[in-house]
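Here the complex is missing a single protein chain, while all its other protein chains stay put.
Letters A and B mark the chains in the order given here, with residues in each chain numbered from 1 onward.
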Amino acid sequence: MTKHKMVVVGAGPAGLAAALEASKNGIDDIIILERDKYLGGILPQCIHNGFGLEYFGEELTGPEYADRFMRDIDQAGIEVLTETMVLNINQDKLITALNKTKGVLKIKAETIILAMGCRERTREKIQIPGDRPAGILSAGTAQRYTNIEGFIPGKEVMILGSGDIGLIMARRMKLEGADVKAVLEIMPFSSGLVRNKVQCLDDFDIPLKLQHTITRIEGKKRLKRVEISKVDKDFNPIKGTQKWINCDTLLLSVGLIPENELSKAMNLKLHPATGGVYVNENRETELKGVYACGNVLHVHDLVDWVSEEAEIAGRSAAEYLNKNQEKRDLPIKITPNKNLTYTVPQKIEYKFKDKKFIKIYLRVEKPMENVKIVFSHNEKSMLSYDKKIVMPGEMVTVNLPVALIKKNMEEIKLSIVEKVGEKNGRT
Amino acid sequence: MEEHDIICTGCPKGCQVTIKTEGDKITDIYGYECPTGKEYAINEFKNPTRILPTTVKVEDGEFPLVPVKTAAPIPKSDLIKAMNFIAEKTVKAPIEIGDILIENILNTGVDVVATRNIKKESEV
Partner (left out) sequence: MMRIIIIGAGVIGTAIARELSRYEIDIVLLEKTADVANGTSKANSGIIHAGYNADFDTLKGKLNVKSNPVFDKLCADLKVPFKRIGSYVVGFNEQDLKELKKKKENGEKNGLGDLEIIGQKQLISQEPNINKKAKYALYAPGAAIISPYELTIAYANNAVINGVQLLLNTEVNDLISDDGQIKGVKTNQGEIKGDFVINAAGLYSDKIARMAEDNFKIKPRKGEYHLFDKEYGDLVNHILFPMPTKKSKGILVLPTVHGNILIGPNANTIDDKDDLSTTSKGLNKVLNGAKRLIPEIPEKGVITSFSGLRAALSSEDFHIDFSENLVGLINIIGIQSPGLSSAPAISDMVVEMFKNYSLRENYELQLKKDFKEKNSKLPHYYEYEDKGKLDDWQKIVEKHEDYGEIICRCEHVSRGEIIDAINAPVPAQTIDAIKRRTRASSGRCQAGFCGPRLLQILADQLNIDPLEVSKKGSGSQILRARSKQLILEKIKEDKRAGDQ
């Protein structure tokens, strides 16, 4: 059995940033365990632009963004074990992993950073009935084949789901010579960026069918065709709108699920809205010394915020190791009100020391325009932010200055309200 | 008189901006809700350009493909031609981020650069 001050599970953007931040804060015994052959997590296959505008002030592709952190990891001399799968973690922070060179690894960690990312929702999970042919795969797996492995998984492609992954893959497949028939979206709006809708679909005349889904799959060996249907506001297929579309490939972009098997192994509860564990402002879980960040905590849309969040986790883990933390007398619960799906963190537990503000990440339930995001305590407004437009597909971040947080506060409520006819600006 | 609809990608609002033209001249433009929208729509109408991210085949590399991008936007109308041109190319490992793999593609003045380090297969 080996011992480490910090074990990071996953060398994607979250794991890398957390490890680096911990290292900058004086922790010199860090090991990152990564299951793939290479570092970067999902980024190396995200060959499109759109990463780093916030974090680096530059627009980068996925692999370029990952490389910035990989170079720093190299320079900092942080140990990384690749092709190493973490199979279990128990409540004593004992990690069981497996790789070819060392076999079964038993690692006792003082702190753990959970950065396992997400898996994709499957056709089986959303229960599309029909045959089970070859040619049905998740958009991310198709992306891996197309951008890393060197293969084209389909010639006549239908895509279910208009989130960014679905939109990006529509363009990618089209550019690589496939015929992309349509992108279907069950909601009345697309959750992807407008830029992606324009540059991935409109540029190539790929139709976007809102309020549509797939109701049947046909093909005994290879996919032959899919039945599409319009849906009503309750997502039920509308009789008479069924149409068959011939295709040999169906890509599913129907949601990401934080991959928390290891968190469950530690008996950590999962938040029903985020799919990740509960954390305080340090990204610390209910198990002291265990932190979570990135997509495994809640699904992000900008990798820049993943890095920022991971730095919070890395820094806090360093503070924990350096015994440089003091708890508040009472934790403060952060409660999202109606129209808000969730907040991360869900509570504030530590004294602020040099912190100036706490950044709250949140998601709204539906698209809204001209809104106020309000922090309140005991029905009294503490602070509010104006936003021109908010959408479920774009995570919102708001800063809560610590100066506004009083000693005896036990709950801070977050609400979002539509306002009428006011200009932008903080109130 | 022609009407052209352009969706602004400046912010999540995605305002639909309409540009009216007579021949080559823009006679009217409306639908934007901020100055960015107006500027974007005019540029997009006059000369739509795009950054092209794709891959190039690799020889002797630890991976069969290297991800690349055009170092700057190229005319939208050149995208498919550029993909065709790139499809016939193979580059040899090792490759470093920023390496110019195709110079001045299709005479656009824009290079195609590598966005990932690819080691030689024999050195992995």
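Just so it is clear, contacts are C-beta pairs under 8 Å (C-beta built on N, C-alpha and C of every residue); 3 or more make two chains touch, one makes a residue touch a chain.
All values reported here derive from a predicted model rather than from experimental measurement.
**Student:** One chain is left out of this view; which of A:Pro129, A:Pro188, A:Pro207 or A:Pro401 touches it in the full complex?
**Tutor:** The missing chain is touched by A:Pro129.
**Student:** Touching the absent chain in the whole complex: find that residue among A:Gly12, A:Gly41, A:Gly154 or A:Gly276.
**Tutor:** Spelled out, the listed residue whose C-beta touches the missing chain is A:Gly154.
**Student:** Identify the residue among A:Ile112, A:Ile165 or A:Ala178 that touches the chain left out of the display.
**Tutor:** A:Ala178
**Student:** Out of A:Leu53, A:Leu87 or A:Leu330, which is the one that touches the chain we can't see?
**Tutor:** Looking across A:Leu53, A:Leu87 or A:Leu330, the contact with the absent chain belongs to A:Leu87.
**Student:** For a quick check of understanding: of B:Ile6, B:Ile19, B:Leu52 or B:Leu65, which residue touches the chain that isn't displayed?
**Tutor:** B:Leu65
**Student:** What does the interface between chain A and the hidden chain look like in terms of residue numbers?
**Tutor:** Residues of chain A in touch with the missing chain: 35, 83, 85, 87-88, 96, 98-104, 119-120, 122-125, 127, 129-134, 137-138, 140-141, 144-146, 149-155, 176-178, 215-218, 220-222, 248-249, 261, 264.
**Student:** Mind pulling the chain B residues that touch the left-out chain?
**Tutor:** 55, 57, 64-65, 83-84, 86-88
Following the convention adopted for this analysis, only the chains that are shown with their structure count from here on.
**Student:** Please output the residues of chain B touching chain A within their complex, sorted ascending.
**Tutor:** Residues 7-9, 11-14, 50-55, 57, 63-65, 67-69, 76, 79-80, 83, 97, 115-117 of chain B touch chain A in their complex.
**Student:** Inside the complex, what are the residues of chain A that reach chain B?
**Tutor:** Going through chain A, the ones touching chain B are 44, 47-49, 60-64, 67, 146-150, 175-176, 193-195, 197-199, 202-203, 369, 388-391, 394.
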